[in-house]
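Apart from one protein chain that is not included, each protein chain of the complex appears where it belongs.
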């Protein structure tokens, strides 16, 4: 929790990394613009072995400290002589036990979302700007895993343990780990390894490891398209005053227009990357087309 | 509606195409077993241009004749001084306006689902066998589009208009269109072209084009892994008695263990295939991990 | 679990107590017809002291063995500068932890509901006959509490413990306890006293006290309008074969057209009746107008 940047330095970083206007005043896709068809075609060539790994937690219907608002699953009626089975799901995708993609309208700074759109674009029927359906054509690109516990030679990072730019630099040195423009960057903290070993906890109260705010400029220089984490990318708690409670969320979603994958499960990917000794892969994710939505539950895939 | 097979011939076809036991008595994945890592790696090499196309309709919140139970979208509270936006979705994914993947537990024949599991495995909390989460590692394979209106030189097929094996044979002759073991086979009827031109309709009452039951043996011979359609693959109405109301659903889901994508949107894919003059592509789909679920809403992707 | 009636005798009782046709072939209100304006006016005169008691459990959002599908409560968005708070509730009212009123369409016998309407009147959009909205004008009448633990001089009845007609006769002898035509009859088993003392349990697995099937003719003779219980009126388990698993539900809802209040909380009412030494009172209940619904959550009131 020794923040490397003062609150004023965080605010200065926000201005420095801003991508507002970079792709035009009306742009709602932000850093997804870094992903070109050529990037996708090159990414596909990384699927050498064809081994596939899911990066998602199940959308659990069980109440736990991590999951106070679980998915509600109702089996539906199909008539008196059932020859089929149907169901209904109630999902609040932002839950901290659900792997989801945050839309750029999810977070505001001084009343504004990415590219300066007002938070008044978000009303009781949803968001008219930067909703999750800007990703309707899917996100297929090169994926890179930065496996922080691996380079720290630990099983996992503890809640409240910060990741600094030099950690990212170190993890990049693993084979294929160099982050490039348009990549989907996945940061492993080992959260789920810890959960399996020690039981679950409430991340809101007990914290999560995550990125120090000093990583923002690093992410900006690398021109990352999407950022994902097995936590929520942000460090909890981070010691900043309330208005800076989520500097990574604000810096990525609002300032750079980088969509965030929260609560991914990166354990199987870590094992697969170690097995193949390769930390780059074909990444494919297809958010649901939830018009005006602020997030989608997702099941991101890596093909090595 | 001139069915090529009598009811008894349909039943005989069911027995002939059965994959029950083919991958062991406990298998719940069915024809997904046709997709090998090698198949996936080869499929990735089809993503030559990097052009990407979504095959999904939006998950609409609007009530229409096609969508009597639309998605319910609620924006959630985030405190008195909102710096974020959250939401909740209520989704009954089997709706005929939603692009979804049917699980093998969705349909029964004589009280049994794929591989002979009893429909008593489906209770009020969901399905204990063959639920949608058997696809948790995603479905990435070669995709092939059979563009039936194109080979029939029409804009679309009419509701109730049947597709026969010779139509599939004809569409296969388009470049790259030959169906192979482990493919995701997509059948275009032009439903959404018709909807855009003429307005929507209630498919339950007014019908859909689809496959004649005689196509079942064709699908079996080709060893298709997944079948998708812009309708529901089945012809509506089909003139069979009630017990045979959905022979394609029963023949694929129950007998062959082939998962079905219902209500895909294949218009953009049709245009892209025509542009590239190539009807094969990298197909990627990541159903949500809905344990015990009978379906997942999906956003399938094609990369050409 | 020593059933007093053989299965054949239960079936004979069904025929004997049938009210099918009693109020006309098209009637959907059943025994509610016993409640006349005069009955209501007389009932109102029982509200002598003005003391009021709720007979409902909270609609709990917590998962427990009794409540595997709790109410889902979502707080809704009200804009960036909140001056209000709104919410959303997802409720499956038939849950065994929820006080609810069963509609006459809730249960079938041989494919038929009350008055001989087919269960085919119930489709995926709800019930076209005997839905809960037949109670839209509310149920106000004389209420009577039969406090079985009190007359048995116990704190509560145990799961699986049966109530027989002679228990009802004994409880009727308490002041004001005589059951009359058009009454709302409430049977206390002490379920919630037991829960508070010993913790909750899953009634589906571990049982509930309830009425022996021999009480059906008693209920018929008394011309009860509505039956309520702190359990589900039926004895669980009851030792009958599957087809007779719920003889009180079938006998009341299907044969007599008596609406059932399940899972009431009768502890406070028991105390109030003891205090006033009077087991009759003004009863008022206002089911929600859920058209085509099979139940409504309710908060029944007693005014003594």
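For clarity, chains are labelled A, B and C in written order, and residue numbers in each chain start from 1.
Assume a residue touches a chain if its C-beta (ideal position, glycine included) is under 8 Å from a C-beta of that chain, and two chains touch if they have at least 3 such contacts.
Computed from a prediction, not measured in an experiment: that's the story for all the values here.
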item	value
Omitted-chain contact residue, chosen from C:123, C:160, C:176 or C:200	C:123
In chain C, positions touching the absent partner	36-42, 44-45, 47-54, 56-61, 71, 73, 75-76, 82-94, 105-109, 119, 122-127, 133, 136-138, 140, 282, 284-295, 297-301, 303
Interface with the unshown chain - residue positions in chain A	68, 74-82, 85-88, 90, 125
Positions on chain B where the hidden chain makes contact	62-63, 69, 72, 74, 76-80, 90, 92, 108, 111, 119-120, 122-124
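Here is the rule we go by: only the chains that are shown with their structure count from here on.
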item	value
Chain closest to the assembly centre - both centres taken as Cα means	B
Chain centre separation in whole Å, for chain C relative to chain B (CA means)	45
For chain A paired with chain C, centre-to-centre distance based on mean C-alpha positions, whole Å	49
Chain A and chain B: spacing of chain centres that average the CA atoms, whole Å	29
Sequence positions of chain C contacting 2 or more other chains	74, 76-80, 90
